[in-house]
Every structure is written in structure tokens, then in C-alpha cells.
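Take a look at the structure set out below.
With one protein chain held back, the other chains of the complex are shown just where they sit.
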Amino acid sequence: MAIICAALVAVALWLLPAAAGAKTEIQFWHAMGGQLGETVGELVRQFNASQSEYEVKALNKGTYPEVLTGAIAAYRQKNPPHIVQVFDVGTQTMLMSGAIYPVYQLMKEQEVAVNWGDFIKPVTGYYSKDGNLYSMPFNSSSPIFYYNKDAFKKAGLPDKAPATWKEVGEASKKLMASGATKCGFTTSWPSWTMLENTFPWHDQPFATNQNGYTGLDTKLLINGEFGQKHIGQLAAWQKEGVYSYGGRMGQPDPKFINGECAMLVQSSAVIGGFKKSITKFQWGTGQLPHWGAPYKKQNAIVGGGTLWVMKGQKGPDYKGVAQFMKFISEPHQQMWWSVTTGYVPITQTAIKNLEAGYHFKKNPEQWTALSQLSGTPTPNSRGHRLGNFVQIREAIETELENVFAGKKSAKEGLDAAVAKGNEILKEFAASVKQ
Amino acid sequence: MLPVAAERPRKPIPCGALVVHALLLLCVAVIAFPLYYALVISTQTVQEVIARPPVLVPSGHALENYAEAWSRAKMPRLLWNSAIVAVASATGKIVISMLSAFAIVYFNFRGRAVVFWMIFVTLMLPVEVRIMSTYEVIGDLGWLNSYAGLTVPLMASATATFLFRQFYMTIPDELCEAAQLDGVGPLRFLFSFLLPLSWANIAALFVVLFIFGWNQYLWPLMITNSEAMRVVVIGLQDLIPRTGTHVPEWNVMMAAAMMALLPPVAVILVMQRWFVKGLVESEK
Partner (left out) sequence: MKRAVFKNPILPYLLVLPQLAVTVVFFFWPAFESLRLSLFRTSPFGDRTFFVGLENFSKLLVDPDYYRSILNTFVFAGGVTALGLGAGLFVAALATQNIRGLSAYRTAVLWPYGIAPPVAGIIFLFMFHPSYGVLPYWLSFVTAYDFNWLLRGWIAMALVIIATAWTHVGYNIAFFLAGLLAIPASVLEAASVDGAGSIRRFRSIVFPLLSPITFYLLVVNLLFSFFGAFGVIHAVTQGGPGGATEIMVFKVYKDGFIGLNLGSSAAQSVILMIVVITLTALQFKFVEKKVTY
């Protein structure tokens, strides 16, 4: 009898430390590969080290679409991750899904305080519904203009980024004539930079229903006068070699990096990467070019992603999720994340602190991105809330390729993109109707 | 025992050995060039990679690239997982295919035609097409994030069965009749007669299936939830920041790719004698 008691006690003692030491695991799925993935890992490590109850496990589940589909499949199997990073264009899909735990609600119910008012307006504008944030802002960027200072000098151009599209055209012609570069400029993420951001930048509506915020029966408006003007100019420049279409996503980057094109429109998120990989020439940044009058200069729309919390987890886990959310929104982490990755700091406090530390003086490129996100957005520049936006973007970029290849005129291409996009929007509305 | 296949057919050469050598060298060069290019890239820095004109000779940064790839991608675990998936799915598939092909060819049973069609209908409809529903099936079985989930679905296609069937069809009837006369039962026939003849076939199939299993991407990506279960092809993709907002480090990625392709290529090199020899037996 005594032996059995002793054995039980021994077993209990053996199990106890294990039980006491067992941290609750929190699954965090993201789309950050390469260097960014390392940085996410470091951020998670910092959180795990800062407390002993929860352990966040970060997993790169592929590209943004792959992460989203993976999360959906997992959710349908009643086994979703706690946190999933979804890109900007997945916002409407997440909002209408019924599968998420809105972040503002999470923090309120878990009684973890976050200073919501500290976030900058373009960010809250994009990801809020009725004034409340549904997902946690994480990696935000905006498209900025990069230019090759050495090439500019060779072509006799002043050392600053062209501010208007007209200037871009003129600068390109000078650069090409002087032999400084082969082409003038190229654009990465063609739909995101040249349409999704150019429209709000000029305070033009991208779609009806205030870009989809106020209703599901939304239709695209990109084939109107402004769209035809902008894309038409790009197509004309493509023919002249001023503009050189380089593909989707970040595929055109090498054209800038190896000096083939002197200017590039790309996300501010590549600043870190460019600092490492561009050693052949000096480069600078500027805001996204503007057409000038009669168009207002409004603001750019944040790109990147946010963190969404999924329903269906064990109740106590959510406390850990809330703590992690608070952790990443604190100024120290915000600043570290922004400085390391090049993503824009998204709280006023973080921005003020960085300013005080002369960070932006030393890194003017980061200020460029931020300067495009200041002010109060209008209905045209709050963001985009379109369902199945991935498919829509795909349709738009396919038609843009047709236009730049000379197979269709700008009007024809845009009309086709709008027709397909509207069809997709209709399908989405039908699939989520109550 | 059937006579082994001839080592080389002694046909007189139409246009001389020199021409043949030249042509073969050209073929080798063309076929090998892409890999050589990848190897060169894995030794360069990022600037050298995207320089114009392209630099086609190896540079000196191999060690740092490979070390970087090894640690960043956590290679050992990846390689181990890939090995398990490749070996298990290859072995499993060979076993069940051999049994079914044997049954289809050597038995006249009721419903044979139906079974035949049921199995052969699976030829090459890739997992990608039925991926969402297969995912649900795996989830229902509780096999998510497991070796079973990774390997068993890969066995559900009829290519191996097809090959065994073709092979068994070429075995002369006399062998079977003679065995039956000797009182040999079907299972003994399979293991003592057919199996020895099939080794070359099996070796060839093993190579093919090993590679198939090793190079899976979309399926493992979908069903693995933890770093501990990832396979090497996914680890590779991890190195490319595919969100398109960071400059891809192609040199590190190619280094990782080199490490990832070494095992399957090694398998081919080691098994190539059997891989080539006697995939089809000669007739008497």
C-alpha cells in the first residue's frame, strides 16, 4: 500500500512540472518568406520570451492566397489556426465569412487594453467596420517611387524624384537619350500601384458604393475617363520604351536593380531589401507621381496584411492571442518591426518616437511612404472592400497585359476587366447573401 | 530462367562512332546546361545573379550561400521528412500495384473488367485537381499533419499498376502453364517466379515513385501545420519571399535547390543500371 502511494506521488511529481511548464500553444499562420519570415520568427521569439503562459508558433504557409486557402480549409475541418495573416485584398472575404473574431471585440472581452486611437487613419479606415477594427494591423506599406540617382546625374536631371507623370515622361526621354538607362520606368504590382492606388491618390472612385464599403452590389469604375487617361498613357509609353512592363508582383524589380530602368514604382516594403541588394548605384525615393490639376492629391491606400483571429479555438487560448496582439502594437515592437522590415510604422506613438530618434532623417525613404498615408481619407481613398478581390486583380492584370502587349486599346482592356470584375463581384454577393 | 536482355545490340553504325559521340555530347550539354546554370547561380552574390551580361562561370560565394540555405531552411528535418514520404509512398505503391496487376492479369474473376476500369481511371488525375475534397477526406480520417496523410493519397494512382500489367502481359503463357503443371499455387508463382523477373521493373518504378514523392509541393503544403512535418520542396519555396515585396535571394535559393535535388538525382545515378536495364523483358 505504501509502495503504491509512493509510486503515485512519484508519478504525480513527475507529471506536475511538465503540466506546470506546459505553455498554451497559439498557431499563427503567415505569408512572410525569406528575410521577412526570419523577422516574424524573431518577433514571435521576443513575445514568447516575455511571458511564460503562451507560446506562439509562427508558420509560413506559403503565399498570401495559399495562406488564406489553407486557413479556410483548416477552418472547414474545425481545426483553424488562432491567428492568420491575410492580405489587404482578402479583407472583404474575411469580413463576410462569419469565421472571425473581430479584434476590437477580442480585446474588449479579454480585457486587454489597446490604444485604438493611436493607429493612423488610413489603416483604421481600411480595416474598420462601423468605427471598430476587425483585424490587427501588422505589415502595412504604400507604393512609392524609386529613382536611380546616378542615372539621373548622367542624364543631367536634378536629384529629386519627378512629382508629376508628365515629368516622369520627360525625365525618361532624357534618360534614354543620354544612354543612362535603356528604359524610363517600370511598375511592380501593376494593378495595386497603377489602379488600386492611383485612383485614391487622385481622389477618384475605384468602384461604386464607396469602393464597396456601403453595399454588395458593387461595380468597378476603372474604365472611366481617368482610367483610360492613365492606362492609355502607360500603353503609349510602353510603345515608346519609356515604360517597360515587367510582369506581376515583384517581377519587374530586377529591371531597376540592374540599372535597366531608372525608375520604379514599388511597395515601400522593399526598402530593406533594396538597401542590401543595390550596391551599384545610389537611389532615392519620392511620392507616387500625380497628374496634377484638376485632380486633387489625396492619399494612398495601405497594402500589406493584417492579422485576423479565427473563431473555434478553446476559450482560454484567446487570452494569449489578445496578449500577442497587444505586444505587437506596442511602440517598441512597432518601431523595431518597421525599422527592420521597411514596413510603415502604423501608430502615432511609434512615428513620433522614430522622428525623435532622427530615424526618418537617416532613412528618408521610410518617410516618403508615411507621407502618402497622412490626412483623413475621403470615401474614395479609405480603402477597397471588394469580394474575391484576388480574382478581380487577376482579371485586371490579365487585361493590362493585353493592353501593354498592344493587343487591346486601353479602353478595350479596361472595359473587359470591368466586365469580368463585375461578374466576379456579382458571384461573390450571391455566395454570401444571407 | 529467361535469358537476360542483351548488353548492347551489335548493329553496325550507319555514320561512324565519331558522329555518335558528337551528337551525344551535344545532347548531354543541352540537357545539363540548366543545372549547370543553377549551380553557378548558387555560388554567386545577388548582384552577380542579376548582372547583365549574364555571368556564366562559378563565383566564390558557394560556402556562404549553402550554409545560409542549410540553416535558414532547417534542412535536416526537411530532408528527413521528404525521405520518408518518398520511400514510404514508393514502397507502398509498388506493393499494392504488384498485387492488383497480378490479380488482373492472372485471374479471370467476376467483376474483373469493373475493377480494371476503377483502378485505371485514376491514371494521372493529379492531386491538385481534387485537392480540396481530398483535404476534407484526410481531415475526416484524422490524418492531417501526419506521415499517413502525406504518403497514402500519393498511392492512389494506377501508373505502377499499368506498368506491372504491361510487363505481366509479356510473360509467356508457357511459364505459367508449366508452373501450374508442377503444382505451383498462384502466390508461390508470384513470389518465386514473377518477382525475380520483376526486379528491374521494380527498381525502375521505385526511382520514378521516389522522385514523385520527393517532389510533391501543393499537397504537403496544404496538410502540414507544423514546421516539423514540412518537406524539402516546401522549405525551398519558403526561401523565396513570394509576397513580391522583397528582393528574392536567388543564389541562396539555388543553393537550397541543389541540396534538395541531390537525393533524387543520387537515387537515379545509383539505380540507373536497373532503371534502364530490363524495364521490359525480352521475348523468348
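We just call them A and B in the order they show up, numbering each chain from 1.
One rule holds for everything that comes next: a residue touches a chain if its C-beta (ideal position, glycine included) is under 8 Å from a C-beta of that chain, and two chains touch if they have at least 3 such contacts.
In this text, all values refer to a predicted model and were calculated from it rather than measured experimentally.
The omitted chain makes contact with just one of the residues A:227, A:254, A:320 or A:421: A:254. Taking the complete complex into account, A:98 is the one of A:98, A:117, A:294 or A:315 that touches the chain left out. Residue-level contact of chain B with the missing chain is found at 5-14, 17, 20-21, 23-24, 27-28, 31-32, 34-35, 37-38, 41, 49-54, 56, 95-97, 99-100, 102-109, 112, 115, 117-126, 128-134, 136-137, 141, 152-153, 155-159, 161-163, 166, 168-170, 173-177, 180, 185-187, 189, 200, 204, 208, 211, 214-215, 217-218, 233, 236-237, 250, 253-254, 257, 260-261, 264-269, 272-273, 275-282.
Those residues of chain A that touch the chain absent from the view are 65-66, 68-69, 72, 75-76, 93, 96-99, 245-248, 251, 254-255, 258, 260, 388, 390-391, 394, 397-399, 401-402, 404-405, 407, 424, 427, 430-433.
Note that only the chains that are shown with their structure count from here on.
Work out the mean CA point of chain A and of chain B, and you get 39 Å between them.
Of all residues in chain A, only 27, 31-38, 57, 59-64, 66, 70, 73-74, 76-77, 79, 81, 87, 141, 188-189, 248-251, 253-254, 257-258, 260, 266-267, 269-270, 272-274, 276-277, 279-280, 304 touch chain B in the complex they form. Note for the complex: chain B touches chain A at residues 46-47, 50-52, 72, 132, 135-136, 139, 144, 221-222, 225-227, 234, 237-249.
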